[in-house]
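Other chains of the complex are left out, but the ones given are in their true place.
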Amino acid sequence: MADEKMRLGVCYYPEHWPEDWWADDARRMAEMGLSRVRIGEFAWSRIEPEPGRFDWHWLDRAVDTLHAAGLGILMGTPTATPPKWLVDRMPDMVPLDAHGRPRGFGSRRHYCFSHQGYRGEAARIAAAMADRYGLHPAIVGWQIDNEYGCHDTVVSYSPAAAQAFRAWLERRYETIQALNAAWGNVFWSMEYRSFAEIEPPNLTVTEPNPAHMLDFRRFSSDQVVAFHQVQAEIVRARSPGRDIIHNFMGFFTEFDHHQLGRALDVASWDSYPLGFLEQFWFSPEEKQAYLRQGHPDIAAFHHDLYRGCSKGRWSVMEQQPGPVNWAPYNPAPLPGMVRLWTLEAMAHGAELVSYFRWRQAPFAQEQMHAGLLRPDRADDQGAVEARHAAVDIDRIGPAGAPPRAVALIFSYDAAWVTDTQPQGRGFSALRLAFETYSALRRRGLDVDIVAPDAPLDGYGIVVIPCLPIFPDALVDRLAEFGGPVLVGPRSGSKTESFNIPPNLPPGPLHTLVPLRVVRVESLRPGCIETGVGVDVGKWLEHVETDLPAEESLNNGRAIVYRSGRIRYVACWPDAALLDRLVGRMAAEAGLLTLDLPAGVRVRRAGRLCFAFNYSHDEVRLPVADGPDFIIGGAALAPADVAVWRS
Amino acid sequence: MADEKMRLGVCYYPEHWPEDWWADDARRMAEMGLSRVRIGEFAWSRIEPEPGRFDWHWLDRAVDTLHAAGLGILMGTPTATPPKWLVDRMPDMVPLDAHGRPRGFGSRRHYCFSHQGYRGEAARIAAAMADRYGLHPAIVGWQIDNEYGCHDTVVSYSPAAAQAFRAWLERRYETIQALNAAWGNVFWSMEYRSFAEIEPPNLTVTEPNPAHMLDFRRFSSDQVVAFHQVQAEIVRARSPGRDIIHNFMGFFTEFDHHQLGRALDVASWDSYPLGFLEQFWFSPEEKQAYLRQGHPDIAAFHHDLYRGCSKGRWSVMEQQPGPVNWAPYNPAPLPGMVRLWTLEAMAHGAELVSYFRWRQAPFAQEQMHAGLLRPDRADDQGAVEARHAAVDIDRIGPAGAPPRAVALIFSYDAAWVTDTQPQGRGFSALRLAFETYSALRRRGLDVDIVAPDAPLDGYGIVVIPCLPIFPDALVDRLAEFGGPVLVGPRSGSKTESFNIPPNLPPGPLHTLVPLRVVRVESLRPGCIETGVGVDVGKWLEHVETDLPAEESLNNGRAIVYRSGRIRYVACWPDAALLDRLVGRMAAEAGLLTLDLPAGVRVRRAGRLCFAFNYSHDEVRLPVADGPDFIIGGAALAPADVAVWRS
């Protein structure tokens, strides 16, 4: 898609509005510079108001109206919101939470991925929609379901899940002896005599076996993929040539997005930088500094992550256009940020940025969620900035191919391992990936976040922040890779079965980095070990090796070891240590680094270079005398963007 | 009642003590200056020890003994504590919590307001008591049940509640189409086909529809009123000329006290200033400064609130006499505070202050709750101060009619709206009402807290801190009202059906205050916008208007707009901003304000003026040369009271 201009779009709910507004809405969308519109994904109760009775007429008219205005339609299957009559017909379709409580009707996502009856119903409605619209010329793509797993819905402890889990385990292990051996069930007499004896790992007296938990997480992820594939196949068969899409969420690891991405044509995600800043691990100081911008790496991290999930084609399906309703606190974006976020997605290679939503709804759960338009139909700030972005995109033209500079390897099972066994409260492989990513971006480096099986050719640096289950094949590929490699703590610390490897961590990596982690420590907040310009907290590994130390603490304990091109970080690195290591590796790899002002990020795309100012101050970009600015200039105001050719 | 002296009383449990102590207790009560005694409200298991077998003899003797000592009796119906045999006969009478768990026998309030079987039992026991004592000359009033809703018992998710809720909805909406439209159930396919499909709004995957929740809160409140009315009618018919009373709690908004108050002759409340300080939103600094006094506005706020709930007749049914047992921390009141609280109730127009309880019980849940007497029958500090107060009351005489200065409008559905949709964590209409009240009281103004339908004539100022559902009739009355009006944030922001009004907030108020709130922001603690002498946090509204700004932030954003006599506050105001606005409005209204020392409050009653020192320091009252002091003087010690004629 690098040869096409990025498109803009919007999420629209014709069923929410009087039909006589539709044509005007469509006209205004097109006039605003939008060419895509997503509809349908929550409309089941309007499409099938009674079991088996379909009402297509309104949707036919909506599709035609949007089509007439020149908009391409992304049609959603409405399986995230089964109607009440369906839940009443099979009440056991709802998920059970870890306490055994049903999670019932009244909001959304009230279905268990393992329930075969509901899977059939999902197939039925998807087929009906695809039969109706699959060949309609307005339809350019399909979004299957909506935000899988949102509201903590991947893992369900229902009887349906328990039954499916047993079958999954039997396929995986074949014999119960193999399972008992793999999990180490001899411990605490947890051995099973048959697969039929196994339950989900909830409601145990103290923590369950981590191998039991990890397999339940794998199983739960697989159920999402299996659920998805039923619809994907149905729709693909009935709507040839259209893209199959799903919209992922932010900082969400409950299922394997790499695996689901294989069943997609386009990976998309829903970008809410302010909500995510508020909800996640950021410090109070960061939450204050970036209150109305979001942390400068939140959007980019996900762009670079999801680009790696689906053969490179990706979109922002929902772009925050103003304040949202769902975070603990919901400030408004700084004026300019909606445009900035839009152009930043472009810089990272998106083929579409679609705003959520066209007009703020005056009713129901999301009535305090801004849209491009206000509830009174007037333009809101988001509309103003979308227009601005559309003009910018026209001026910039196609963005060009994404560069290959740094590969950061992330695996979803890394998150499952550290969730299951943090060993020190708050240890999160995802967070370590994010902090490492942030260090790379602070130095102006372009990053691809990729799966452990991704090819590494063309990259200057490979970074593996935390990969507990370390594939042998990756060891082989690292051996062949010619540039510097950074491997973070806990990498190689677990086998596929959540055991400590016989040769101790880093397990298979030992052939490349001849050291053994013989002991780990987790430290409570405030307990710090200091080195030269470095503070180490949270996590510290004791290493046995003949390798020389590259970085050490004042007490003599080494925290970074180097074995040729490969470095191993034996602690949770702070920002200073990461900065130093990034700088050193970039120099070794011959990659240019920048001394960026705080809150500023850059990104290359083909021959274009983009800069974004997330700070509260006007900054001066570190560009040598006078590049050819297409947008903006070397002096960059807060929330402003510059684009130049390099 | 303004022409009668305030009475003192006490809560007494003859069933807790040997019968041969009763006469001496009654004698001591009278000797102490008490003339009212509340009994009976938890005695069901003694009145009806077996189903259908009543034992009245002990209670007859208790009533006669108290009567003989000249005490008027307030008899409680014991429906807050159904005995075990009754629960065992209908186990489904207990409430279910939001997690679906039964809330069973073993403490109190273990009944669901919607359970028809229990409602019948409550009617039966109330009738039996009223039949027995309705015409007894000692009986001067009836307390129906006890502290409705205490321990979070208004809202129940039981099958009985679900069934009653459906019927309630059907009465309200008539057709399911009307309900679907009002709630906006098209959102997320939440549409129902019949009322039978509707469930209470708990155990949903993510938040339920706020309109669903608001109606469930309204319904739950109505069930309390309906439950109450059954007993009130029974007792009223059998005990003519006696007052029907209920004792409300502090900072409690789960049912509509204005509506329940219409079924009462006297609204009373249970005043525990130290416990409430500890339990509610006050800052650690306030909790420390007022540790042994309570915040100086806690008691007064409720006096002024409940006076507005029942045509002006109100009492303190339970007055804290010493340390309590139920707050996280339970300090002792500063010596003098029990007397101060008593006289403060008098200043605000109470017709009775009744201490809870006569003697500290040495057993069961409240054994660490002080009484006027210690468990060993000796006088405790509370008794000393009650005697002192009795002497003071005699000296002061009848307090005179309450003044009309400021009307502060509060509505229970405002609390339900902000509970349901805080939009920023901790946003509470109740808290904003309290903080506004506090600002008025710091300037020495007398306040009536009234319902939105209260007449406004005679007031100098009207203050509406936060009224999301803004009645059209109130708009009309404000248009007629001649003095300054202050309207706070979120007022007019919701329709009756929890929608954003079509013309945007402040909805119907737009005719008086021509502005539109086009966006709101909630800010996390520590995120502050500064103006001249003002810090704005928590909440900030973006306004579109031609009105001039009266107050602005340094960034130019206006936070107070003025349209003639009416001001609109487009933020959560801090104390400094409130002080400024109160001062300005008082000047406009020609109301005298005072520059009171910190922790000092004043209150007028007829021609009397009362002053109360909640601080730790002796203060000098800002009284011009030498008023005629009845109690105390211009130099006021901590916990002391002054009364003078103005």
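Each chain carries a letter (A and B) given by its place in the written order, and its residues are counted from 1.
In the analysis below, a contact is a pair of C-beta atoms (placed from the backbone, for glycine too) under 8 Å apart; a residue touches a chain by one contact, two chains touch by 3 or more.
Please read all numbers here as calculations on a predicted model, not as lab measurements.
Q: Enter the number of copies in the whole complex; the displayed portion holds 2.
A: Spelled out: 2 chains shown, and the full complex contains 3 copies.
Methods note: only the chains that are shown with their structure count from here on.
Q: How far is the middle of subunit A from the middle of subunit B, if each middle is the mean of its Cα atoms, in Å?
A: Centre-to-centre distance between subunit A and subunit B: 48 Å.
Q: For subunit B, which residues are in contact with subunit A within the complex?
A: 99-100, 183-193, 197, 199, 201, 203-212, 421, 423-425, 497-504, 516, 518-524, 526-527, 542
Q: So in the complex, which bits of subunit A are touching subunit B?
A: Those residues of subunit A that touch subunit B are 13, 15-16, 42-46, 49-50, 78, 81-85, 88, 95, 99, 101-110, 150-151, 153, 278, 284, 287-288, 291, 322-323, 325, 328-332, 360-368, 370, 374-376, 378, 380-381.
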